[in-house]
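Structure provided below as C-alpha cells; questions to follow.
Only one protein chain is missing from this complex, and each of the others stays in its spot.
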C-alpha cells in the first residue's frame, strides 16, 4: 500500500483545564495519546502554570498546540451562554490566543490552531455573526492559524470564507442530532462512555467519513480530526483504545496538516 | 547645533488602567502626549477592550507600545505585595505580555518593551530573584523586548546581565529617597503634584541626568525615559507642560531606542 | 391637609457600584438624596470596602439599605445576559445578600430589601422561573426582606405569591415601552437625561400613578418607589431637582414601608 493511499487522522483533546490548586482527571496524562492539544487559556479554565506545563508537555511529546479560548466564566467552566457583543468576543479571543502563543514562543513551538470552548463554541457553530467574531480574532493575530470547527458549522464556512485554514472536527464521545449538531450536555445520552461504541465510531469516521445521529441518520462529516474530551479519568484508556484500533487498521495518526513521514 | 549634540528624551506613562465599565481619568487622553505607553494587561487593571483601544490609539499617534504587567490583584490594583514564587511571576508575565502582544499584531505595531507595575515593579527593583523572574519572562517571549527599569535597580542590572535592551527610567511625579528608591505611596509627599516642580525636575533630568531626593541628595540617574502617571486628571496638563518646556529648551522628544529623524 | 391624605413616595438609587481603585460618578454623593439605597454586592460591581462605606453612609443619612445583587460578570457590569440555572441564581443571590447583610449588622442597621441588577433584573421581570429563583433566595435568607420589582413584572407577582413584601418600582430616567417594559439600553432614547422631563414624570407618577410609554401609551404603574440611576455625575442634580419639586407639591419623601412621622 503506497503512503498516498494510507488513510490518516488526527486525534485532539481539550487539555490543561485545571486552575490553580485544581486539576482535572486525565489532563496532562492524555498528552502522549493525542496529535493535537487544545489548551485552555485562562478564561473558562487554565492559568499561566497550567498553560506552561501543557505547552512544555506537548513539545516533549511532539503534539501540536492549539488555543482553546472560552467565555470569561471560570465558575461556570465556560459552559453557560453569555450574550457578549461581537467586539467583546473578538477581543476576548485575541487576548487568550496571545497569552497561549507567548508560552509557545517560550518553549520554541508554533501555535497551530484555535478551537472555541463550550458555550462559545456552540454559538460559533450556529451563529454566523459569532463565527465571524471568532474568525476576526484568529485572522488578526495570525492568518496561518487553523480553526477547528465541527463539520458543516457556521464556524467552518465563515473561517473558509475568510481564507483561514480549517480542520473539520468530529466528536468521538458526543451524541449527534440529525442536523449534525451535538445533543446538549444537559440531555441524557449526550456523552458517550462505552469504549466499543467509541472505537467503532472512530473506525467509521476514518473509513467512511460518516457518523450516526441518535435517530440513525448517517451524517457525512468528513473529519480532519477526531475529538475526545480529556477532562475525565476515562480519557486516557479511551484514547488508547482508539489509537490501537486505528493503527491496527493501518490508519496513520498524525496532526492535521502535517505531511506524511 | 548638530543633531548629534541635540539632547533627546522619551516620555512614558502607564495607560489603559481601566476595567470594564470603569475608566480612569487621563488614560487614553494622554496618549498624544507620550512617546511610550505602558499598557495594563488585565491582571491588576485592563481588559481586552481597554488594551485594544489603547494599542489602536498608540498606533494612531505613533506612540511605542509596552506591556505593563502586574500582580493578579484587580481589587488592589496590583499595589499590594504578594509573595509569589519566581515561577509564578515568570508565568504570570509571559501570559500578560503575550496577551498585549496579540493586540499589537492585530493592529500591525510592534511590542517594544515591558515594565512591571506597582508592587511587582517595586519588588523587581529591589529583589534580584524577582528581577530574574521578570527578565526570564521577557527573554523567553522575545529577547528584543526592552525592560523599563528605574535607574540603578536590581531589575536594570539583571536585565543587562541577561542581554536584554534596557531603558533607564526616572519618575517626574514621585519623590525619591536618598538611596534612589521611591518614597512609598502611603507616605506623605510620595506623589508630586506641583507643575513647576515637575517641569524643573524634567529639565534637570535631561540637562544633568540628576534628580533630588527628599533630603536633598543629588542622585545621578541618567535616564532614557521619564515617567509621569497617566491615571489622574492632572496627567494631561502636566505632560503638556513638560513637553512644552523640554521642546522650548531644544530637547528632542522621541521614544527611547528610536533613531533621530 | 391631614397627614393621612398627604401623598408619599420613596426615591431609590443603585449605589456603591465602584470596585477597588475604581469609583463611579455620583455614587456615595447621592446618598443624602435618596430614601432607599440599593448596594452592589461584589459580583457585577462593589467590593467589601465600597459596601462598608455605603452602609455606613446610609446609616449616617437615615437611608434604608437594600442589596443589589447581579450576575457574576464584573467586566460586563452585570449587563450581559447569562444563561444560569435557577439553582445557580438562587445560590448566587443568597451569597450576595448575606454579604451585604453582614455589613448591615456591623453598622447596626437592618437590611430592608433586595433588587436584582441589570440583566438579572430584566430576566427576573420577564421570566417567572428566574423570578422564582430570586424570590427563593430572598425568602430563604429572611422572609421580611422586601423585593423591589418593576410594576407589573413577573418578579412582582412571584414575590407576592410567596408572601414577601413588595415595593413596586417605576423608573424616572428610563424610557418605557407600551407593554410596561423598559426600552433596552442599546436603543436610542433608552435613558432620559432631561431634567424637566424627569421632574414632570416624577410628579405624574406620584399624582396619578402613571407614566407615558414612548408611543404615548399611559401606563398605570402605581409605584411605591421611584428609581434614578446613581452612577453618573447627573444623578445628584437630577435627584435634587426631583426632591425639590416633589416637596414643593407637598409630597412626603420617605422610605417605602416606613410609617409617616
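The first chain written gets the first letter, and so on, giving A, B and C; residue counts start at 1 in each chain.
By definition in this document, a contact is a pair of C-beta atoms (placed from the backbone, for glycine too) under 8 Å apart; a residue touches a chain by one contact, two chains touch by 3 or more.
As the structure is a computational prediction, the values presented were derived from the model and not from experiment.
Here one chain is not drawn; of C:6, C:60 or C:106, the residue touching it is C:106.
Of C:87, C:110, C:193 or C:207, it is C:87 that touches the chain left out of the display. Remark: the omitted chain is touched by one listed residue; of C:97, C:202 or C:219 this is C:97. In the complete complex, the residue from B:18, B:46, B:72 or B:121 that touches the missing chain is B:72. The missing chain lies against chain A, touching residues 17-22, 24, 45, 47, 74-77. Across the interface with the omitted chain, chain C contributes residues 42, 48-49, 51-52, 87-88, 91-92, 94-103, 105-106, 140-142.
Annotation for chain B: contacts to the undisplayed chain at residues 72-73, 75-76, 80-84, 88, 119.
Just so it is clear, only the chains that are shown with their structure count from here on.
Where the sister copies chain A and chain B meet, the same residue numbers recur on both sides for over half of the interface positions. The mean-CA centres of chain A and chain C are about 44 angstrom from one another, to the nearest whole unit. Chain A and chain B have Cα centroids lying 39 Å from one another. Counting partner chains per residue, chain A shows two or more touched chains at residues 88.
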